[in-house]
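Every protein chain of the complex appears in place save one, which is left out.
As written, the chain order gives the labels A and B, with residue 1 at the start of each chain.
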Amino acid sequence: MSTLARKLPFKPNRMLVQLLLLLLIILFFSFQAPYFLSFTNFMNVLNQMVEVGLIAIPMTMIIISGAMDLSVGSILAFSAVCMGIAFEGGLNIWLSVIVGLLAGLACGAVNGYLIARHRMQAIVVTIGMLVMLRGLVYVLNEGRPVSGFPDAFYFMGQQYIWGIPFNAIFLAVMFLLVTFVMKKTRFGAYVYGIGNNEETVHYSGISVIRTRFILFLLSGLFSALAGVFLVSRLASAEATSGTNIELDVITATLIGGTHIFGGRGSLSGTFVGLLIIVFLRNGLNLLGVSVLYQSVILGILLLIAVGKQKA
Amino acid sequence: MKRLLNIHEAPTILFTLLIGIIFAFISPAFLGLDNVKLILDQNTTTCIVAIGMTMVILLGGIDLSVGSVLALTATSVGLFLSSGMSPWLASLLGVAVGVLCGIFNGYFIAVLNIPDIIVTLASMYIFRGLAVGISGGTWMTNFPSQFQFFGQGKLLGISFPLLVAIILVIGFVLLLKFTRFGRRIYAIGGNKSAARLAGIGIAKSKFTVYVYSGMLVGIAAVIFASKVGSVQASTAGSNLSFEVMAAVLIGGGSIFGGIGTIAGTVVGVLLMGMIKNGLIIAKVSPFWVDAATGFLIILAIVINTLQHVRQNRRKGGELI
Partner (left out) sequence: MANPVLTMEGISKEFPGVKALEGVDFELYPGEVHALMGENGAGKSTLMKILSGVYAPTNGIIRLKGEEVVFRNPLAAQHQGVSIIHQEFNLFPNLSAAENMYIDRPEIAGRFGWLSWSKMYREAQQLVDSIGGGGIDVRKEVRHLGVHSQQVIEIAKALSFQADVLIMDEPSAALPENEVQKMFEVVERLKAQGVAIVYVSHRMKEIFEIADKVTVLRDGRKIATRNISEVTEQSLIRMMVGKEVSQLYPVRPFQQRKETVLQVKQLSLDAAHAVSFQLHKGEILGLFGLPGSGSHTIACRLFGLAKGTGEIGINGKPVQINSPAEAKEMRIAYVPPDRHRQGIIKPLSIRSNLALPILRDLSEGGRLNQEKIKKISQYYMDRLHIKSPNDLQSVDFLSGGNQQKVVIGKWLASKPEILILEEPTRGVDVGAKAEIYNIIHELAQNGLSILLISSEMPEIIGLSDRILVLHKGEFVHEFGHGEADQEQLLKRASNPRLVEGDAV
């Protein structure tokens, strides 16, 4: 047994455990929840995981670089509401989408400017943004939802192509694209480098500030994208959207093997972590477990995932 | 005068006065005795929770879970009461629930050495979920009339919660100033490795701080439940941890640990309370309150970092 463990490289081993956990969850719910094991339900799950999944992409990169972004849920809502207001103001729907994305980028830029350029603590800055943006969201539309978007827009969140939801395909493409960036490009190398030893990267004549700034920009952009997809899926932009989404995102990332202190992790791991979480939530939903009880389970999973990393 | 300005909290106090004057101009009712009483009364729970948060931040830590601890404790008290327990016993048990939450956080953070941000993020959801679970998802109301004393009663002409807050503030000011436990917190926050060399048990101090913090939130929760007269587990104290953190940072606490006082935090709480109250009196959308809180957190961290950079520059030359 021990020789076998030694022969297997570390990473696939870890991935194996994650896949096993996923399999167990699927098996468990297949027996427990009657409607769980069906193509429709699975596609439904995929359709619903997109927002968390989109945000998990930059979150993985940011945690690998040794930081964290807690403001993603608020950025999501802020972008969604900005988009809604732009649309209500008479703007073309696609231009409104662009307005939403720009709003997300702007939030990311503020985060990035304070954290990368001025080396402020990421956690506190993003908590500040979390609270402030959520407040602004309510200020902007006084808490009432925006709806009545044109049908063409609902394509993004509700259309199925060959039985597969469009947004899930989009998510998969994004995952592949960013996996490529992290594995095959200079930028990815810098992110891993910064997470492992920021000072050496700085001493190698590479701009740590720029890399960090881009990461928070990306986080803003992807959160905004998630906002757009959410609005499209639910057909309305609400002030409460994205509340507490950071728990799902961070848990997925950390269960996926990304190290809390940075330097190690992968998007493929995050993807598996994501599946674990969404299937778990879906199964619990089908069993009639309340959303807030699900949070208890997620919280415990998070503690276990990080606790394992210390050992 | 110069000596007064040298106090660490001087800028916050001045700023608070300034805000007060501005609001007084906008709305004369702001400085009325009733309104001042209202501001004090509205912020007792925040103030009590902020005492614990001050200690956590002094250690260089962070606690996102206090709002959920408040919800869980308040819900438990509601359950105890509805099962016919006497208000005193129910409240006492409620505080015990808070302490248990503190032990939970402290165990994972101090003993298992998991980063505080992760532990309290997780426990924020765990405690909230438990609260909703045991409440059955409904409002807790119809508390017995004797229970109202904790949140609405008066003792010696002063409102009871205010009295509790004052006693706790004084108690913890003394604890931090005059006991070895209190000074250890400052030492650990100031220079961890020097603290270790001085033989200070870092894990033990951390654990104790989180337990105290849990206890304080427990007390705050009892007052909260009694004052509001009802508890909804899913929303009670939902933004509390952020507000309290803002108050500590605004009150001069340093996110890097070691610097800050409970007195400063109290000023921070009052400032936040005044802004909230003033915005409402000035008939600005109440939604601006959250936006203002977030902005203040960012402002506080900006000031914090600037001070930190300035001090380090003086020490280590201009090397970047």
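Simple rule for what comes next: a contact is a pair of C-beta atoms (placed from the backbone, for glycine too) under 8 Å apart; a residue touches a chain by one contact, two chains touch by 3 or more.
Note that the structure is predicted; figures quoted are calculated from it, not measured.
Per the touch definition above, the residue from A:206, A:234 or A:300 contacting the chain not shown is A:206. Only one of A:117, A:144 or A:186 touches the absent chain when the whole complex is considered: A:186.
Although one chain is not shown, part of chain A still touches it, namely residues 184-187, 189-190, 192-193, 196-197, 199-207, 263-264. For chain B, the residues touching the chain absent from view are 177-180, 183-184, 186-187, 189-191, 193-195, 197-200, 258-259, 311, 315, 317-320.
As a convention for this text, only the chains that are shown with their structure count from here on.
Separating the CA-averaged centres of chain A and chain B is a span of 30 Å. Listing the residues of chain B that touch chain A in their complex gives 62, 64, 108, 112-115, 117-119, 121-126, 128-130, 132-133, 137, 234, 239, 242, 245-246, 249, 255, 285, 287-298, 300-302, 304-305.
Within the complex, the chain A residues that touch chain B are 68, 114, 118-121, 123-125, 127-136, 138-139, 142-143, 244, 246-247, 250, 254, 260-261, 290, 292-296, 298-300, 302-303, 306-307, 310.
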